[in-house]
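Inspection log for the structure reproduced underneath, given as structure tokens.
All protein chains but one are shown at their positions in the complex.
And now, chain A:
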Amino acid sequence: MAAEAPPPSTERHKLPTPEEFTEVQESAEFGELRRSYRSFAFPLTVAFIAWYLLYVLLSNYAGDFMGAKLFGNINVAFVFGVLQFVTTFLIAWWYSRHAAVKLDPKAEAIKTRMEGGA
């Protein structure tokens, strides 16, 4: 009934049954994958949004601090802005490494087994 269910002709692998999905969802292996993903991605999301909001709020309400010159015409606000770029690059790299090392192998194992018809 669901429109997402692919027509059998275009599906290369066998699609698991709803019971199999429920079984896997409740399995310890999947629980571990979910925990490994969520315990990394959720706190990190909260952290970078807080760090970004800090920048927004300081811009608004700490003008003197942000306007303080560090060297030449470069002030705290400018450095703070560029730091947001740096942290964005770092977080993207960090998450991708976590995903490649911790998440991909687990996800791959479950997928192979389910599509193989275990």
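As a working rule, a contact is a pair of C-beta atoms (placed from the backbone, for glycine too) under 8 Å apart; a residue touches a chain by one contact, two chains touch by 3 or more; residues count from 1.
Assume contacts and distances are computed from a predicted model.
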Can you pick, from "ATP-binding cassette domain-containing protein", "Response regulator receiver domain-containing protein", "Cation/acetate symporter" or "Sugar ABC transporter permease", the UniProt protein name of the chain not displayed? "Cation/acetate symporter"
Per the touch rule stated above, chain A touches the missing chain via residues 2-4, 6, 10-13, 15-16, 18, 21-22, 24-26, 30, 33-34, 37-38, 41, 44-45, 48-49, 52-53, 55-61, 63, 66-67, 71-75, 77-78, 81-82, 84-85, 88-89, 91-93, 95-96, 99, 104, 107-108, 110-111, 114-115
